[in-house]
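In this view, the complex is presented without one of its protein chains, the others remaining in place.
The block that comes next holds chain A.
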Amino acid sequence: MTDPSQAVERLVTSSAPFLIGVRHHSAALAVAVPELLNAAAPDAVLVELPVELQEWLPWLAHPETTTPVALAIARPDGARLGFYPFADFSPELAALRWAAANGVPAHAIDVTVDRNDDSPRRGVGDLLRRHAGTDTLEAAWDRLVETPSYGADPERVRRAALAYGWAVRADADPVSDADLVRETHMRHRLREVGAARPAVVVGAFHAAAFVEPAPEMPLPAAREDVVTSLIPYNFALLDSRSGYPAGVRDPGWHQEVVLSKGRPEALDDAVALLAARVCARLRADGHVAGTPDAVAVYTMARELASLRGLPAPGRAELVEGLQSALAQGEPLGRARAVAKAAEQVLVGERRGRIAGEAPRSGLVAHVADLRKELRLPVRDRAFRLDPFRSPLDRRRHVAMFRMRAAGIDYAQPGEMTGVAGAESVTKTWEAHWTPASDATVELAGVYGPDLATAAEGRLTWRLRRGTSVTEILDEAAEAGLPELTARLIAEIGDTFPATAGLVELLDAYRQVHRIRSGGVPGIPTPPANADRTATRLMTTAVSGVDGYAGADSPVELAALRDLIGLADDTHRESLVWQLERMTDTAGPAAQGAIAAALVRLSARDSDWLTGRITGWVDAGGPTLGDRLRGVLVMAGPMLEASSESLTGLTERIGAWSPERFLDRLPALRKGFDTLSTAARDRLLATLELDAIPDTTDDPADLARWEAADRAGYAAVAAMLPAPAETPDAPAAPATAGAMSPETAHRWRLILGRQAEKLPVEQRRLARALDELYGRGHGEGSAGGGLEAPYPSAREWAEDLTELFGERVREEVLGAAAARGRNDVVSELDPERVEPSVDLLQNVLSLAGALPESRLAVLRPIVARIVDQLVKALATRMRPALTGLTVPRPTFRPTGRLDLSGTLRRNLHTARMRDDVLELAVERPVFHSRGNRTASWHIHLIVDVSGSMERSVIHSALTAAILHGVSALSITFTAFSTQVLDLSDRVSDPLSLLMEVSIGGGTDIGKAVAYTRKRLTVPSRSIVALITDFEEGGSTGRLLSEIRSLAETGAVLLGLAALDDTGVPVYNKQIAAAVAAAGMPVAALSPSELARWIVDQVNRR
């Protein structure tokens, strides 16, 4: 083996070429290079960049080019051959800038070699490990070259770098073929340039190849077909943790080093500044980190540097200082927050820009060409494309979607995608090329030099950042990225069956189905895995349908409806089997939906459905409205088309006495209100009410009909041996095909339409109900005049009492309150209200919408209800939490002397001496400590999305009670798609409940992430997540968040529902996956939750 010091000496003293061995990102060398070149005064500067990039060198070194920027070489098909990011701390760039400033020619001398991806990476070998004592090249470089170089003589820096490179080469023996080929090429180029005093700036590893004998390798043929580009870059991507190639850790730090020109004093200041910034960032995230902490970090970094004999603290010292002074030994708690803050500060946010006159390249040039080639309009409000018939339009379609995916602000699709199969073939775009479009093309350039790579790059980035897979899949497929599409489909197939909820599964199924049936212009040949994935998704959706037994919200019911619509023949049987099992056990709305679904699936006939509906209607009760709602969501269109199933219902309605009808009318109206206004009109039309003569107020007519009715009844009665039932209504049982006018009116009331055809007294009923339901919603609800609304809620309330009675009045007013009718609240009497969670829920749903003056009326009601509920709960919870805390006397020295006890105990030793009473204490008595206080942090994360009202109330009450226990600290985080920290309000459940506004979507992952960041002492923390597990965000992210939360060692519990009663509605798949990720899931009532917390606290 050659003697290292001699070998390094040969490298250092070589003058032709003059060697500067570098690492591609090195602030110390970047600072030293200009001075080294000044001293060497070469007549040519040669850098280790592929020759194909030669034309870019002047632009790279251009004074108007702002770093970071990157050079890229790619094949015409977009496959990347080389990628070279540059920043101010790149020694090569410093050399090129020096050459440009001094008029010295610069040459790129390297060649691109196809690297086999699994060729072993160079690592730290024995030699280097002995000297540096670390295991990564980056750390070894930092320790041996970078940090000792601050303020050092440039020549010494060069020597250190060359020595480092020599050591890596010695360890790497033998040098790989690819490296040898490149080195051969570089030597050839050096000879070709033929300079007298050339300076070669290459990776320190390669320096030896210019001095020592090295094998000559056959050179590859020159590449002519490559595309090169110079693109703006940013620090976020330059950071090596971003996953992009050729990066460096913490570019922001290196930038600071260059700015301080490597001078130790300036660097010292930079460290102080960065320490202060990290502390500020921590504070912004809600952690305690004040000036004393920043001082401690700074001192630690500086003193470490001096102990290690370094001229100034380096990155390692700064990071060690942060870790030691801020992280508090909680690698999973606070240390993560520190790491995150440090990452943000040390990575930095700098963006690069290319000099204005530089030829446009990369994405900018590519997009400009493409726009010309595809004749994309500068401005077109309705740019119509027919991608399935015209090949040009197909390319345009894909290009537009690629631009969208790459984040280029140009065109919006004018028409949204409909349900599966119902999509139109042509697509209209609204396109407008603005200056913002140019700017966004520049930005998108960081992801790649052509549209396909840029689109793929940005989509992958977003995916990593937590955008849902289905959303990305949609964009990837439309953008014609078959590989990414296939990868995403595979991922969906692997992860969704275990994690996704019904809504998400169906969404994914629709997309995959669309892709596999060739419905996406960008993907003409569907990926091989699409069929299998679609089948798996549907199988999972069908097998998980029993999790929807408690479905109640429109979204859940609609998901069930979609499932029935999408299920293919292979899954029909098992779906029917599942639904059959649930017909009687499911919640009311779900029961309705399931009954109708079985008819749609032809598993039952419509008579059966009619039977069920009439049964429910006869039974009446509070669930009737929900059952009907379920039926109508599922079977609305079917009923519109034929009134067959409603015949039975018509019979029942006709047969009721007016009282019975009135009693059920609000529920029926509520059920049918599910249908849009137009749908109700169509239903009326199907019922053919118009065929029945309109009623008039003419008493003669009425008398005539009355007589006819009675005659008809008598006739029927005569035909039967004995009366089947005593008619309790004047209306006769309807005979087939005919309906009495009375029944027709009842239908009008139920459907809330054609009020003008009603007799006067019934119009009052219609008006009282219209006050609640208005004109309905959806199709046909716009425009048109109502009957005059009630002048005030009081009159309405009075009318309700008069027309329907007390019970219905309460029901209708409650529903009105829940629908946001502020004024009805004043009709509620605080003294007389019976406290119930339901009422509280209704009243609270108003809180957000009320002005302060009205809130004042509401407050006593809520306060009273909350008070009573808290009392009831607390009696059950408190004793378990507190226990006894009475101090007792003890002989154990606890430090608190029980003086009177000691005196009493030792009185027998009392002696008088010199007129002073003296006590010889034999056994001092002490106070024992009370109960041991164990401090625990309890984090309640509460879902406040639509379906969770009752749970929110219960969890707020629980939080208030727990807050009263001194040993526990409570944080209360409410979330929908936003996360809201209400911890400062837990002491006052009233204001807490007033603060929470319920509604919106669900992003559990976000809330869990928020809480995880706030966990300071995981080992003494309890995290209770209260949700229906209907994750609207990315399930993958939720699970990884739960996993990291579980890793911290905190005690976790997922609560499916925090309700004393009711069928829990929750997503079984996600709940199971969450449990598998380390958070047990249970359905506990508030008192059970308290008991569980006590158990956990006492266990440790």
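Methods note: a residue touches a chain if its C-beta (ideal position, glycine included) is under 8 Å from a C-beta of that chain, and two chains touch if they have at least 3 such contacts; residues count from 1.
As a working rule, contacts and distances are computed from a predicted model.
Asker: For the chain omitted from this view, which of "Peptide ABC transporter permease", "Molybdopterin-dependent oxidoreductase", "Phosphoribosylformylglycinamidine synthase subunit PurQ" or "MoxR-like ATPase" is its UniProt protein name?
Answerer: According to UniProt, the chain not displayed is called "MoxR-like ATPase".
Asker: If the hidden chain were put back, which of A:L37, A:L96, A:M186 or A:M300 would touch it?
Answerer: A:M300
Asker: For a quick check of understanding: of A:Q54, A:S242 or A:S324, which residue touches the chain that isn't displayed?
Answerer: Per the contact definition at the top, the residue touching the missing chain is A:S324.
Asker: Of A:S543, A:T623 or A:T1016, which one is in contact with the hidden chain?
Answerer: Per the contact definition at the top, the residue touching the missing chain is A:T1016.
Asker: Which of A:T902, A:S945, A:T973 or A:S1034 sits in contact with the chain that's absent?
Answerer: Of these options, the touching residue for the absent chain is A:T902.
Asker: List the chain A residues touching the unshown chain?
Answerer: Given the touch definition above, chain A has residues 133, 288, 292-293, 296, 299-300, 303-304, 307-308, 316, 320, 324-325, 327-331, 892-895, 897, 902, 918-921, 924, 929, 932-935, 1016-1017, 1019-1020, 1049, 1100 touching the missing chain.
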